[in-house]
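Just passing along the structure, written as structure tokens.
Of the protein chains in this complex, all but one are displayed in their positions.
Showing chain A:
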Amino acid sequence: MSQINPGSSHLVLHIWPPHVSALSFDPLCTAALLYLQLSIPGRFTVAHCANPDASPSGQLPYLTHGLHSAATLPAIIKYVTHLGRARDVDAALGPLEKAQSAARIAHVQAEYGDLVAHMAYALHTNWWKTTRPALVSMLPVPQRYYVPHRMRESYRPRLEAVDLWGTPGEEVEEEEEKRSTFQREKKKRQETGPEKFKRTFARERVLERARVFLDMYTKLLGDHQFFYPHLAQPTTLDIVFAAHTHMLTSLPFADPLFTDLLNDSYPSLIAHADAVKSFAFPDPASHPPTIQSDLRLSIKSLFTVPAHPAPRRQPSSPETLAEERRYKLMRWGWIGLSALAVVAYIRWTGLTIQFVSEDDEEEEEEEEAATLEEIEEAVDEAAA
């Protein structure tokens, strides 16, 4: 997307485009951007990409650096940490703290990620009024009709497994929407008492779950600015947590279930997210150069080859190269020999191919009929 000069190794991070005031549409993309900004500020470019199939793992974010690529957040973090002159964000943590941090990052990615996905993809009002229009505005023309639904369906198994997929009242609303698409008047169905109660109860259950999770991390944060106060700068855990909070607070959700919860009861977590963001982007000029996403119609993106992982290549030594050459010679020798044998056989047996035209066929049929009559006469004569 940005390879002006393929010789220069240019580090490009491909993420979902931003929406309203969110840095990117996906929390892990935001986390990758914040991590790169803290680790290698000013040495990378951001490309907004709305086609996850361009990534080697099928998901955004991914990173390209010349001929290397790294996909998914842990791989990006590992790659960037091993670059020359990169600042290791977790350098000052002890080994025990690093282990705890790894577990907590997994917990945040799993639980907080599920809550954000529930908010953006599972809640009916949010999906139809916020998330889907946002996705449609980012995608080019043929994709914008079917890709948002596919993305929503891809979140469904995970959210169903953790019991966060849908609340009862909203499923009924979904069916109503589908049925009344082609009718001119959409009848607003009044919710009956028990349905309303079930819906409120389900919402309360989800809110309770979010409260338990957020209480845990508020307690861990305490009064400090970041999770590891003796470092005075954000670590990977801060970045991942802040990215998810940032998604919840900066996107304009139509049904502000968790946004209200955060604003009312957890001001310290919102302050934490703002602190991480301002640490990474101290002034508006510190944003990295950005390449906008391509909204033109692309036929190639409609037919992606099913991706399979690249086969593990063993490092080629001279012996293996010689052996490969020998096998190649034998393979082509065999094919050549068999072709030669077919040609020689045809020449030796004198096989010829005749093309019989239609007149000849009719004559043959008449001849056959004639011979049949002769046979019958001969039979009659013999019988008589």
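The rule we apply is simple: a contact is a pair of C-beta atoms (placed from the backbone, for glycine too) under 8 Å apart; a residue touches a chain by one contact, two chains touch by 3 or more; residues count from 1.
Methods note: contacts and distances are computed from a predicted model.
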Legend entry - Which of "Metaxin glutathione S-transferase domain-containing protein", "Phospholipid-transporting ATPase", "Exosome complex exonuclease RRP44 isoform X1" or "Failed axon connections homolog" matches, in UniProt, the chain that is not displayed: "Metaxin glutathione S-transferase domain-containing protein"
Inset, instruction - Among A:Ala86, A:Ala102 or A:Leu231, single out the residue that touches the unshown chain. - result: A:Ala102
Inset, instruction - With the full complex in mind, choose from A:His10, A:Arg43, A:His65 or A:Arg158 the residue touching the hidden chain. - result: A:Arg158
Legend entry - Full-complex contact with the absent chain, from A:His82, A:Arg150 or A:His230: A:Arg150
Inset, instruction - Go through chain A and note every residue touching the omitted chain. - result: 26, 28, 51-53, 56-59, 71-72, 74-75, 78, 95-96, 98-100, 102-104, 106-107, 109-111, 113, 142-143, 147, 150-151, 153-155, 157-158, 160-162, 216, 219-220, 301-304, 306-309
